[in-house]
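Structure incoming, see below.
Every protein chain except one is present and positioned as in the full complex.
The block that comes next holds chain A.
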Amino acid sequence: VWCMMGYVCLCTDATLQVDISDALSERDKVKFTVHTKSTLPNFKQNEFSVVRQHEEFIWLHDSFVENEDYAGYIIPPAPPRPDFDASREKLQKLGEGEGSMTKEEFTKMKQELEAEYLAIFKKTVAMHEVFLCRVAAHPVLRKDLNFHVFLEYNQDLSVRGKNKKEKLEDFFKNVVKSADGVLVAGVKDVDDFFEHEKTFLLEYHNRVKDASAKSDRMIRSHKNAADDINRIASSLYSLGTQDSTDVCKYEHTHKIEARVAADEDLKLADLLKYYLRESQAAKDLLYRRSRSLVDYENANKALDKARAKNRDVLQAETSQQLCCHKFEKISESAKQELIDFKTRRVAAFRKNLVELAELELKHAKVKGLVTVRSR
């Protein structure tokens, strides 16, 4: 399982290590075995495991988002829902079409689809694991009580998925946020650092979104081409049993095509997708800070008014102090968070781009070798 945080996997901090040691894919859900090793006194044991499902990860993530104390941090993005629908559909179609193809074709396609299923499975495990690692690595979030419950409580957390009403509430919250976001973006920040970050993140996020979409499309075409090649290889092969054509050469050469597409998917597409989510989380942080700045400025205005009218001054003062404190706290932690974000981002890109290039080279070299040799 790969770590997208860059060279240093912060999960290796001995005081708290979290990983997903096992996973089971059932018909409509995936069960993750979350394994924790810790020297912290908070836990009853030093090493323990629990079984968690996707909804419980979401519950944990949402609890962070809704916690005012964490307003000044980049909340690690929630892992995407496990989605095996497409893969399952393909396997089902294959089963239905079994009669119309030869045994070899069927076995081959089945193997491919199973490999695809396995790859998706591994990815979803990785996504969930990265989320936990990020939380465990965060100096403040790792102490969160909900997090400890998540790790340790060996019963079902009974977190039902959000019902319709709650989902609607979320929807409106997001609408308000984006409307606000427009408002907030217009306000120029006195702090240069944050002004720069705002501009940067807005543009960066959009471009990552575009790059992520385009890389997905590119890789899908690549996979389609690889599928065609496999089909051609089996056709050529069955032609070969009928008469003499050199097929195996073609087949060997191109088996690798599919692997290239898969590796690109891993190193490039997943990287971009992850940073799409992370940059969104960073934007959310900036939004929260801007919101608190607006609140602070409003509190200032209210205080001035109160002083002018000489009414409820104490209340206004308290309120203003709270807002000021909140704003400063958020600003301070936000600055560090954004700096860390950049460090992480650069390290992750470096790691994955290097690995991408190395894998491409490896495949190109092997492919060339096979082709030359079989001549």
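We adopt the following convention: a contact is a pair of C-beta atoms (placed from the backbone, for glycine too) under 8 Å apart; a residue touches a chain by one contact, two chains touch by 3 or more; residues count from 1.
As a working rule, contacts and distances are computed from a predicted model.
Q: Match the chain absent from this complex view to the correct UniProt protein name in "General transcription factor IIA subunit 1", "Sorting nexin-2", "Dolichol-phosphate mannosyltransferase subunit 1" or "Armadillo repeat-containing protein 8".
A: Options "General transcription factor IIA subunit 1", "Sorting nexin-2", "Dolichol-phosphate mannosyltransferase subunit 1" or "Armadillo repeat-containing protein 8" considered; the missing chain's recorded name is "Sorting nexin-2".
Q: In the complete assembly, which of A:Lys143, A:Lys167 or A:Arg207 touches the absent chain?
A: A:Arg207
Q: Which candidate, A:Arg217, A:Arg307 or A:His325, sits in contact with the chain we can't see?
A: Of the candidates A:Arg217, A:Arg307 or A:His325, A:Arg217 is in touch with the missing chain.
Q: Have a look at A:Leu24, A:Val140, A:Leu322 or A:Val354 and name the one touching the chain we're not showing.
A: Considering all chains, including the one not shown, the answer is A:Val354.
Q: To test your reading of the contact rule: which positions on chain A touch the chain that is missing from view?
A: 200, 203-204, 207-208, 210-211, 214-215, 217-218, 220-222, 224-225, 228-229, 231-232, 235-236, 238-250, 252-253, 342, 345-347, 349-350, 353-354, 356-358, 360-361, 364-365, 367-368, 370-375
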